[in-house]
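After the structure tokens below, expect a handful of questions from me.
Only a single protein chain was left out; the remaining protein chains are all shown in position.
Chains: A and B, in written order; residue numbering restarts at 1 for each.
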Amino acid sequence: MNIDYVATALALLTVFGISALMALSLNLEYGVAGVPNFGQAMFVSIGAYTAGVTYTRLLPWLGGRAGLDPCGDTLTKALALRTELTTLFPTVGFLNFGLTVLIALLLGGLAGYLASYAALRVWEEWYLGLILLVGSEVVRILAQGYPPLLCGSNGLSGIGQPFVWVHNATWSAALFALLALLLAGAAYLLCERLVRSPYGRLLKAIRENDRVTLGLGKPVQRRRAQVMAIGSAIAALSGVLFAVNLGFVSTNDYTVALTLDVWVMVVLGGVGNGRGALLGALIVTVLNRLTAIAAIALNAMGSQFEFNYVRYILFAAILLLMLRYRRQGLLPERARTTIAHDELRP
Amino acid sequence: MTDLLALHDVRKSFERLRAVNEVSLGVAAGQIVGLIGPNGSGKSTLFNVIAGGARADAGRIVFDGHDITAQPADEICRLGLARSYQDPALFFRMTVLDNMLLPAKGQRGEQPARAPWHGLWRRQEQALAAQANAQLNQVELRGHYARLASDLSGGQMKLLELGRSLMGQPKMLLLDEPTAGVAPKLARLIFEQIAGLRAAQGLTFLIIEHRLEVLFDFVDDIYVMSAGAVIAHGPPAAIAANAHVREIYFGD
Partner (left out) sequence: MPASVVFDSLVRSIQVGSLYALMALGLTLTLAVVRLPNFAHAELITVGGYVALLSSLWLTHSLFVILGLAFIGSALVAWLMHRAVYRPLARRNLSTYGMLLASFSVGLILRYIIFLLVDRYGLFDKHIAVPVEIWYRTPDVILTNLFFWSVPTAVALMIVLSLVLRGTSLGRQMRALADNGILARVTGIPVDQVHDLTWLVVGGLAGVGGALWGMYTSLNPLTGWLTILSVFAASVLGGMTSFTGTILGAYVVSFSENLLMQWLNFRFGLDFTFKAAVPFVIIILVLLLRPAGLTGFAGSLRKLSRR
């Protein structure tokens, strides 16, 4: 079997960076603040759909060309235009990418902020999880059913990553991998600094008992809405990277399966621990790649076995084992928050 | 002298049960007032209504000149009225120190825009840590500052809750059974702390208690509740001599 090791490694690093962003987002929202975001797919998809819209409508405008209807009759022409602009005009591509990221962060943040208000209306705790899960599917179905957005269930292709103009394919991939890793690193730093602050302390209190926290005079809903905004903005960012890495935007990629993957990352790696989220993202990324390779290898050997099914069973089993034997995850949460603890050291 | 906390004909019902029935009471600034009565007489519900955890169906509640009848719990706390709970409502997954620091008001580091830049709130946090240090010393929990709240003994938890409720610099405290499940000597110690706080800082207290022998030694005034209504009110000596009170408590 011929494996291009460099390409595989770069692809792995890229996917790891993107997954890390998703895991950090959920870790902040659920691990630290206690909001069960079972609708993670929705926030990721906001970033992806934003990319879909900007690459089909903003990009041509930035490149000084007339916009074409990306669906319908001018589909191929529009696709050719996108590809041409991203591969031949780096500055236009970067500008578009930058704007996409900014818009995605804003929209994702806004969506998260609004979604947090569902927490006020729930009767039992887990209803919130159900609402977010269900809401995520509604958004997906609506996006699919509204043709002008993403051409229905066909999806949009030609969403190139910002370094696609680099002639050397390896360098192109390497630069994008670096970008993904840098963004993941920045998100990690931000989350760590937030958690080790009085804000982090307050979120943990809200997580444990929001009623008592309210009784201590804290504006619980406002702080919860804020953390959802931050978390969802990060998720939307991962969505942008996910879409441009794939080169393709389709509603089929943002289903409950995605939400589940991210939950496995967080539960496996460590709930409430930033490094745990990174570890979980790494393990899931590697496992995914290994099962994909195994599936290809098995098929090459003539087996009809659908390894994808086994992947689901494997992940679900891991999740169950963690819940049963080590629910805090591989890297448990640190109890102490701020530097105040250092002040009191004898 | 107007009362710091005044209730006028407060009513609260659940479906068909009248849990709080036309209750009126007043606590003057600097007083330690007791609220007693058999189980199920509505005392905790009353606390819940006062503190904003539940909305009164009728009546008025005034605290420090503000009408707090319909105010949310966080606003009431910010006005200076703090409460404790029957079962220690500590954050068990957090350290003792974090539990102490949380209620402090006006923390700049709690705003997500400021939180990531540690320099912006470090000074304030250090000051608060010093304050918490002093408070923990007072309740003899300083050595346990890094332990999880869940690791403490029952008595220590009660002390922590008392110390914590002071960090928010309240004007008045509603204490719900501050000595529940605690050894008699510690119970007395807790009340001595309360009396000391009143003397030193002029704090006001309204306390639900079942340990009548300790309570009677420390309070200025007592309200007795039964089946949702206030049935007696007066200084400890008068209440102790009240036959009706003895009847509802001991079924004489």
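Heads up, the rule we're going with is that a residue touches a chain if its C-beta (ideal position, glycine included) is under 8 Å from a C-beta of that chain, and two chains touch if they have at least 3 such contacts.
Given the structure is predicted, the values throughout are model-derived calculations rather than measurements.
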item	value
For the chain not depicted, the shown chains it touches	A
Residue among A:Leu142, A:Ala169 or A:Ala186 touching the omitted chain	A:Leu142
Hidden partner chain, residues of chain A it touches	30, 36, 38, 118, 121-127, 129-131, 134-135, 137-138, 141-142, 144-145, 260, 263, 267, 304, 306, 309-310, 312-313, 315-317, 319-320, 323-324, 327
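Keep in mind that, in the parts below, only the chains that are shown with their structure count from here on.
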item	value
Averaged-CA centre spacing for the pair chain B and chain A, given as whole angstrom	44
Residue ranges of chain A in contact with chain B within the complex	190, 193-194, 196-202, 204-205, 208-209, 211-220, 223, 226-227, 230, 335-341, 343-344
Residue ranges of chain B touching chain A (in the complex, touch as defined)	51-53, 72-75, 77-78, 82-83, 85, 89, 91-95, 97-98, 101-103, 105, 107-112, 115-118, 121-122, 125-126, 128-130, 132-133, 142, 145-146, 148, 168
